[in-house]
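This is the structure, below, for whatever I ask next.
Yeah, one chain of the complex is gone here, protein chain that is, but the others are all in their spots.
Labels run A and B following the written order; every chain starts at residue 1.
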Amino acid sequence: MEKKSIKVSEQNNGKDVLLKVKDLKTHFFLPSGQIVKAVDGVTFSLEKGKVLGIIGESGSGKSVTSRSIMRIVEAPGKIINGEILFKGENLLTLPESEMAKIRGRRISLIFQDPTTSFNPYMTIGQQLIEAYRVHEKESENKIKEIIAQVFKLVGISDYEDIVKRYPCEFSAGFRQRIFIAMSMIFTPDLLIADEPTTSLGITIQAEIIEALNDVKERTGTSVIIITHDFGVVSQFSDDIFVMYAGRCVESSPKKELLLNPMHPYTIGLIRSVPLLEARKTKRLKSIPGFPPDMMNLPIGCAFSNRCEFAQDICFEKVPDLVEIRPNRKIACHYPQINYQTNQDTQI
Amino acid sequence: MLSTIIRRLLQGFIVICAITIITFIMLRMIPGDPSRTMAPNATEDQLIMLRDQMGINEPILVQLTKYIRNIFQGEFGYSFFQRANVIKVIAGSLNASIVLFGFALVLSIFFGLLFGIIAALKANTWIDKLFSSIAVVFQSMPNYWVGTMLILFISVKLQLLPATGYEGFKFSILPGIALSLPTIAVLMRNVRASMISSLRQDFVKAAKARGIPGYIILSRYAFRNSLIPLLTLLGSQLGYMVGNMVVCEYVFSYPGIGLQTLYAILRRDYYLVQGLVVILSGFFIVVNMIIDIGYTYLDPRIRKAQGGL
Partner (left out) sequence: MNFKTKLSNGIKYLQKNKSFSIGLGIVLITIFIAIFADSLTPHVPSKLNPKFKLLPPFWVEGGNPKYILGTDAIGRDLLSRLIKGIQMSVGISLFSVLSSILIGTTIGVISGLVHPSWLDSVLMRITDIQMGFPFIVLAIIILTMVDPTPFSCIIVLTLSAWPTYARVIRSSVMIEKSSDYVDAAKAMGASRARIAIKYIGRNLLPTIIPVAPMDIASVVITESLLSFMQIGIQPPLISLGNIMSDGRNYISTHWWITAIPGFVIMIIVIGLNLVGDTLQTTFDPKLKQ
């Protein structure tokens, strides 16, 4: 089954690149005639077996980015520009029938709220078997063996009883585990987790992140984790990609970013995380102002009206994304190169 | 589950009793004496004898208790005018009504679902707007007028189908169409609304992300999820349809139980009216009960909450 889709992977600095997104633009064309540029020129790449954390407030375009990769953006949204190279193949030019074969098999998407992401009228088993049979014809017994394996992967041992039950019979945290298991049924190359812990309680959050980490370690799947919570990416990612108003404002390896964030927005985000910053300033700071109104963005830098370092130019010109150091990109007229977080707060 | 059924049966029984008593009392309050209508030339003495035979000389309460006691023995009384057992009279016209109602119901469900699903899939396009406008028109047309216009165009001008009477299925087509139009409109609008909201659910998006093909998403995910609100709606629509059926039978002189009811009331045929009312409301109550039980069965969340079937 895989022989067909495997191509020679693109070589990039000697590393194995799995996914490369180039200048992706997904805009929403509202009936009123307004255009919301939910994703407006996003570029990043992900190596095999690595974890990329995309972080931003709600409305920053992070979820639309994930849906664009899967090509399931809902009307009136439309991908209007860019390339999404997955194992060297541009997903945006694939015919829909070929794309359908990739969804759920080579790329899986985990949703935010496990209480709504299952079909309430089908048993867990029916949904898992359906998820398998959409892509492969296989006997029910063989599929059940696979289900037992993926359940073990996320730490569930007694699958026999669970598959006979309906989603409503399990807690939210457990459902999310099952959902992760379902996403792994074909051991996809890429797992996109869109706010997988946001709707869960604090202790369950940690368990789910651990389960994701186990899955990644044992299968070598690459992961994109989308969140608004620095706590999540600081535990579980290799690179971090900060989005604001549909654009990337800063991208960097995790350690560097946590030690030395440069974009005022990133600094603001880190300052608002208790674990990372509390001991230094004694006080949590929230970013002043409101998330951007996507229908009515400022003319210059989208963050300018909330930025404590903003100068005249910030209100006039959109800053370009510049690679100021290898692997470090930033889009800011006045990057805070010397800003340091408290080192001993690193996790 | 069993206790739910019993509770519903009990409620339905109380409602039928209430309806029976209300009609009984109201019928006796209608001015006019059925014995006089039956035998216009009889003398006063003959009328008294006739009324005794008919059992309408005693005080209302005595009549009522007797009537209810008889019902429990399966006796629904006699029709004064048709001089036959009420059950026989009703059975004679039931067939025509069942054909009419069944045909209208099939039309309503089929076209209501079809147009509703199409409108939901094409939401906010011209197709959707066209369908929605047609639905508003269908909903706004007086039923009896639609019937009259169908008679005018299809029967009189085009001479395609018979207008009145009942001698086979083709006599049911026009009244069936007239009866189904408003229900098609209501169903269509609700199917559209609930399909649109189902299609927005997370589990539909999740299914798409799993690569599940569109037709399965439509049937097994979106439609399945819209089914329960639609069932409830259908239950209440059936009540309107029974009322509209009476009207349609009047317009098309269609000899079903609706027309039977009208004549029975106008002739003060007490026991026949009584029997017909029990049949009409009993039908509605039973259907709604089936729907209630149906959706506890359809929704695993309710089923599990009630501790299994």
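Assorted remarks:
Everything that follows uses one rule, which is that contacts are C-beta pairs under 8 Å (C-beta built on N, C-alpha and C of every residue); 3 or more make two chains touch, one makes a residue touch a chain.
Keep in mind the model is a prediction, meaning the values are calculated, not measured.
For the chain that is not shown, the touched chains among those present are B, taking the whole complex.
Interface note for the absent chain: among B:15, B:54, B:98 or B:231, the touching residue is B:15. Within the whole complex, the absent chain has one touching residue among B:43, B:73 or B:140, and that is B:140. Counting over the whole complex, subunit B has residues 11, 14-16, 18-19, 22-23, 26-27, 29-32, 136-137, 139-145, 148-149, 151-152, 156, 193, 196, 236, 239, 242-243, 246-247, 250, 261-262, 265-266, 273, 277, 280-281, 284-285, 288 touching the chain that is not drawn.
Just so it is clear, only the chains that are shown with their structure count from here on.
If each chain is reduced to the centroid of its CA atoms, subunit A and subunit B end up 54 Å from each other.
Across the complex, subunit B meets subunit A through its residues 124, 201-203, 205-213, 216, 220-221, 224-225, 298-301, 304. Listed in rising order, the residues of subunit A touching subunit B in the complex are 31, 70, 72, 74, 100-105, 108-109, 111-113, 116-122, 130-131, 134-135, 166, 168-169, 179, 182.
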